[in-house]
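Every protein chain except one is present and positioned as in the full complex.
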Amino acid sequence: MSRYIGRIITVFAVYMLLGVPAYGAGGAIDTGDTAWVLTSTALVLFMTAPGLALFYSGMVRKKNVLATLMQSFVLLCIMSIQWVLWGYSLAFGPDHWGFIGGLEWFGLNGVGLEPNPDYAATIPHQAFMIFQMMFAVITPALITGAIAERMKFSAFIVFSIIWATVVYDPIAHWVWGMGGWLRNLGALDFAGGTVVHISSGISALAAAIVLGKRKGYATELIAPHSLPLTVIGAGMLWFGWFGFNAGSALGAGALATTAFVVTNTAAAAAAIAWMIVEWAHRGKPTMLGVASGLVAGLVAITPASGYVTPLSAIIIGASVGIICYISVSLIKPLFGYDDSLDAFGVHGVGGTFGAIATGLFASVAVNAAGADGVFSGSYALLGKQIIAILASGIYSFVLTIIILKVLDAVMGIRVSPDEEVQGLDLTQHSESGYNL
Amino acid sequence: MSRYIGRIITVFAVYMLLGVPAYGAGGAIDTGDTAWVLTSTALVLFMTAPGLALFYSGMVRKKNVLATLMQSFVLLCIMSIQWVLWGYSLAFGPDHWGFIGGLEWFGLNGVGLEPNPDYAATIPHQAFMIFQMMFAVITPALITGAIAERMKFSAFIVFSIIWATVVYDPIAHWVWGMGGWLRNLGALDFAGGTVVHISSGISALAAAIVLGKRKGYATELIAPHSLPLTVIGAGMLWFGWFGFNAGSALGAGALATTAFVVTNTAAAAAAIAWMIVEWAHRGKPTMLGVASGLVAGLVAITPASGYVTPLSAIIIGASVGIICYISVSLIKPLFGYDDSLDAFGVHGVGGTFGAIATGLFASVAVNAAGADGVFSGSYALLGKQIIAILASGIYSFVLTIIILKVLDAVMGIRVSPDEEVQGLDLTQHSESGYNL
Amino acid sequence: MSRYIGRIITVFAVYMLLGVPAYGAGGAIDTGDTAWVLTSTALVLFMTAPGLALFYSGMVRKKNVLATLMQSFVLLCIMSIQWVLWGYSLAFGPDHWGFIGGLEWFGLNGVGLEPNPDYAATIPHQAFMIFQMMFAVITPALITGAIAERMKFSAFIVFSIIWATVVYDPIAHWVWGMGGWLRNLGALDFAGGTVVHISSGISALAAAIVLGKRKGYATELIAPHSLPLTVIGAGMLWFGWFGFNAGSALGAGALATTAFVVTNTAAAAAAIAWMIVEWAHRGKPTMLGVASGLVAGLVAITPASGYVTPLSAIIIGASVGIICYISVSLIKPLFGYDDSLDAFGVHGVGGTFGAIATGLFASVAVNAAGADGVFSGSYALLGKQIIAILASGIYSFVLTIIILKVLDAVMGIRVSPDEEVQGLDLTQHSESGYNL
Amino acid sequence: MKKIEAIIKPFRLDDVKKALNDLNIEGMTVTEVKGFGRQKGHTELYRGAEYTVDFLPKIKMEVVTTDAMATKVVDAIVASARTGKIGDGKIFVTAVEETIRIRTGEKGDEAL
Amino acid sequence: MKKIEAIIKPFRLDDVKKALNDLNIEGMTVTEVKGFGRQKGHTELYRGAEYTVDFLPKIKMEVVTTDAMATKVVDAIVASARTGKIGDGKIFVTAVEETIRIRTGEKGDEAL
Partner (left out) sequence: MKKIEAIIKPFRLDDVKKALNDLNIEGMTVTEVKGFGRQKGHTELYRGAEYTVDFLPKIKMEVVTTDAMATKVVDAIVASARTGKIGDGKIFVTAVEETIRIRTGEKGDEAL
């Protein structure tokens, strides 16, 4: 018996050697920078759960509210573990062919508490790791806007783990990993326009197409069950996005400040623009329009947030507000795909616009580590941005189609029509949202 | 064609020169201070949206929930842009006659990333700017409590922009701007008792009077549609208020800490006082009473928060809890104005009391940069506080009346009785809050 | 008259001398550490209100939603004042017999703004004080999960004040106070496994037993009235828990980072484990299961959070997810107590497991100031942990029973059956949650 | 006995209740319902898309009363619920065979 | 056939349902309603102001049954819904001319 216990202890002891933080002789940790990055990490977690979870779940019908919340929450949990085990290593570990990181950092092996100057010289390496984790969490969660109200929960989980591993982790490596080919190319993505929004938005479109329309889409009334939930979520997204963008400065100084300011400015401009264009088009300014517009603005400024001035942010925001309005109100009905909560319409379209806008408005006067865009006289950046958009967009689209088609053949990805009618809360989770 | 593009580029290039952050040779940025001010800025944003938006929207009827949320959200957007373009310049730009800042800083021209020691020596100037922005956002949003459930949305927007420009910006300049006459006088307002709460609270009273009562006010039952929303909002307000008050230290040290402690203490004391007095008066302690009381406490401690001890905070909080209870439950019915959600009763009355309390309890033992109040043996400060109260109160009241009367003549400020019956959600925004 | 005023002023002047912060010659304040601790304090407040308040109130029936919110909010208020007046002094003031602090720091006397190196050398003493306050706030709030839907509000208030003073304050002193006997013994509790979760969880069990079952418990359907509220609360708890655990590092560096990372990892692992085991046991993964599991994970990692690796956190989390699932779904029905919202089942059980897990997984490789646990080759720590568990558990259980029995005799602790049927909102607070 | 079932506009409820109280009607039961009729529904917006909501919120008020009082009740409801605009609603009168007061077991007009 | 419409206190629903099940009643429909009657409403507070809520939550339960069973159903409801306090509610009995089961098209007593 005690020998048995002894063995267990030995096994654990070895296991625990993995991921032991080394307090190395490395660079000096700055407490202010660390405070800001940890705060930002918490903020980005807050964006996903409850922020995005609420934003989306308010828009679905009452019978699917828990299932929609569940998707964001379960992704937070699963991606947190995936990232610690292999995700971070694939994305930021030692480069292989510019395409992907190796498994050398599996289980956070070697990812300790001393700074890793390749990524952030003044904060513990694990702080950088967990900040990045929250991006890996929210990205697949964004896709759930396109698959709402009809995807089988078991298939959703399998899809998400595969997608994170073969789509998100590589693209994150291309753009942000040491040795990543888009990073080497010089494409700019301050806080995840390409990595987060294009990858999720384009995948969302692919998923909406593969899954097909919801029963009754465009023939019956599918009204949001609680817009106040959506509005709370939108407020939380705005709040959390400061962590997303200004946290991406990885320190608390001038760069974080400028990112913070342009983030707020673009969100505001986009919300106003969406409101005005809907007012002009349909005769009324809507609360959901403001909420949607602000998210579009936050999306578009994301890649640009460390590189542009506040006045550029106004233009970027106002433009994306109009563009995304057009994309969800005119283009979507034209093509007929059921991007249920407009994950593609806002994140795919807004993210693409943001990446282009970075190529237009970036200025080394704002960030010496950045580059000059078209309006500062250089066309080179724009070309690189377009390469980054195309590469990540096409890659995401194709891989998502393949994964879903395979899963559909293997396990089925959509609930039965009866289950869809009854709602996912009851049929996938045996729960009801409300007993009022 | 390419010439045309060339011109556009030139125009943009010039435009972008505005607001380019200069990384100057200026003072040293402290990362800890910057982290705290950025965090605080996010917290104050969170107070407005979703905090205040929820606090208010839970108290209105179901048919007005989105319209009430909308008012806070749209103000966040509009004031963010107003502030970047001209608001910050008017409030904090180069002084003119002690009354207002100039337009020299229009579009954040010259407001860069190096610290401006006039305002905050250890954080980027833009960090100070955006922290202040959130005050400019929340102040008009507070007024919406008085005009709920009946104001025309278009008129509301026009009113807000004018009010921010001719009421908020000047008062902020008087009290906080370099050269502002109340600042020079030596009136103390640590975090916005005068600038935020008196200006908004008194304007709220004026607006309630000009707009008139809601249909059915005091004759029909107008019950809050969802107090849980209000309670969530109250919790968020408390949370965010740490940014409001302790963030006003503009650094993360002893001053922020003392402001943080007294803020929490006053909120708690006021909530308990309100609860007890309602219990004594009406026989039951209420959740809405606790929520209202805590807000009253936060309001009253705002101007005092960097100048008083925790024990003084208990007295200030307990007093304002009782005073605001009396103001909303006894004084309001006496006069008969429909301050629908008690913007005046809590912010106007509580803010005024707080400004006086600062004159009573302030102590240089707490903050050497402050002054001694009556209980520390000096009457001078109290006099200055009263001047500040009267000046800002009268100015706000008169200007608000004028703006609204003019707007009423020009475009009408109130919805039609039919629209009021149907609700603002449907008639102003073509949306319904819930489909449960 | 003026003499009268003069006297009042003198009284106040003396009163204000209490708690005047001394800007001493003491240690240097680090702005980054202070920023992080203040942020963390705000986060822990946010956990209680609105976080925990929502988590709990979503699970009760509609007729008790406000009463449940009220319990958390009123505790936030009352404990804030209790802590400033005597709580902090009893818990952290000069030691008496290893059992309790003295009243020397009554009213924060001597608790100023210079650092107190006994507790935290780089932040103002008041910052440490208010960070600790939020723990004193949330601990009794956790108990409310066991007494929901049936306790008399007046008795609840009296109980809470006594409980905080004779249960919480001493236990906090034992474990964290200078000279506390468990601290001297060497028991480890990084962020409150013993102090917060065991004390509240075991007291919750005692309270559930003394109060008795809700009318209709186990015979009628008592369904949660709004799981979305609970889910929002769960998200807020996760978010706030970063302040709870990583804030307990009392600085923004490597220790805070490792605590942050393991906190997130354990929460995720526990949620997944709960989900899987419920899926296996009942055929469906539930949203409430994920929400409950993540809380269980956060509870269990709390004492361990500064001492274990991320991979250990996965094991701790996964284990506690399963253990707590068993405790609420199998053990509770077996014994038949009505731990209404599973305060004991999650916090008592999870906290106990976490304290044991600390004795198993702690490693000085993670934190030199900690100790090695069983899997690092030393059994000593585990013994100390068990002593701490037993001492705090038995003490909490016995004292809670005594307090409640006495109160029941004196004033009655339970509402009448009629009141229970009508609901606490109407009968205790004369309010209704919703008018939809 | 008659059951008088009136479908009215929600904001008229208070006035109708007062009108019935004036007749010394001591009991009534109301239900939130949705009505479809000549009154057109309204248009709502959802991200730039317009959709029509056909069913409008209405209140159904049920009053059981003696045969003698029935006409007066109907008249009182008509007078107090009318706005003159489309959608004011309908009143349906049906026969009730028996009424029992649960508390006492009383039957017939006694039970009303 | 008769329709038995009972307005009861919400917390009696479970007991009434059980009583009907004991009679082998296989179907019933319930609606949340608000009732106004002899039972006084309650007072609520809003920021120190008191206001009276007249309408109380009630449950309307509808059971259509054969003529033969009607009395038994009424008695069962009376027995199970009664608390003896004001506000226990009423039962209204009306005639039903026809019943159709949608699934099968069966009519009359068959359809119940």
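Descriptive notes on the structure:
Here the chain labels run A, B, C, D and E in written order, and each chain numbers its own residues starting at 1.
Keep in mind that, in the parts below, contacts are C-beta pairs under 8 Å (C-beta built on N, C-alpha and C of every residue); 3 or more make two chains touch, one makes a residue touch a chain.
Note that the structure is predicted; figures quoted are calculated from it, not measured.
Touched by the hidden chain within the whole complex are the displayed chains A, C, D, E.
Check C:Ala28, C:Leu221 or C:Ala368 against the missing chain and you find that the one touching it is C:Leu221. In the full complex, chain D makes contact with the omitted chain through residues 2, 6-8, 31-38, 54-55, 58, 60, 74, 77-78, 81-95. Listed by residue number, the positions of chain A touching the unshown chain are 220-221, 421, 426, 429-432. By the touch criterion stated above, the residues of chain E touching the omitted chain are 3, 17, 26-31, 64, 94-103, 105, 111-112.
Following the convention adopted for this analysis, only the chains that are shown with their structure count from here on.
Shared contact partners of chain A and chain E, listed by label, are B, C, D.
Of all chains, the one whose CA centroid is most distant from that of chain B is E. Set against the Cα centre of chain C, the chain with the most distant centre is D.
Compared on C-beta pairs in contact, C-E and B-E come out with B-E as the pair having more. Centroid to centroid, with C-alpha atoms defining each point, chain A and chain D lie 52 Å apart. If you average the CA atoms of chain B and of chain D, the two centres end up 46 Å from each other. Residue numbers of chain E whose C-beta contacts span two or more other chains: 44-46, 53.
Along chain C, residues 30-33, 35-36, 39, 226, 232, 252, 429-432, 434, 436 each make contact with two or more other chains. Chains that are in contact with each other form these pairs: A-B, A-C, A-D, B-C, B-D, B-E, C-E, D-E.
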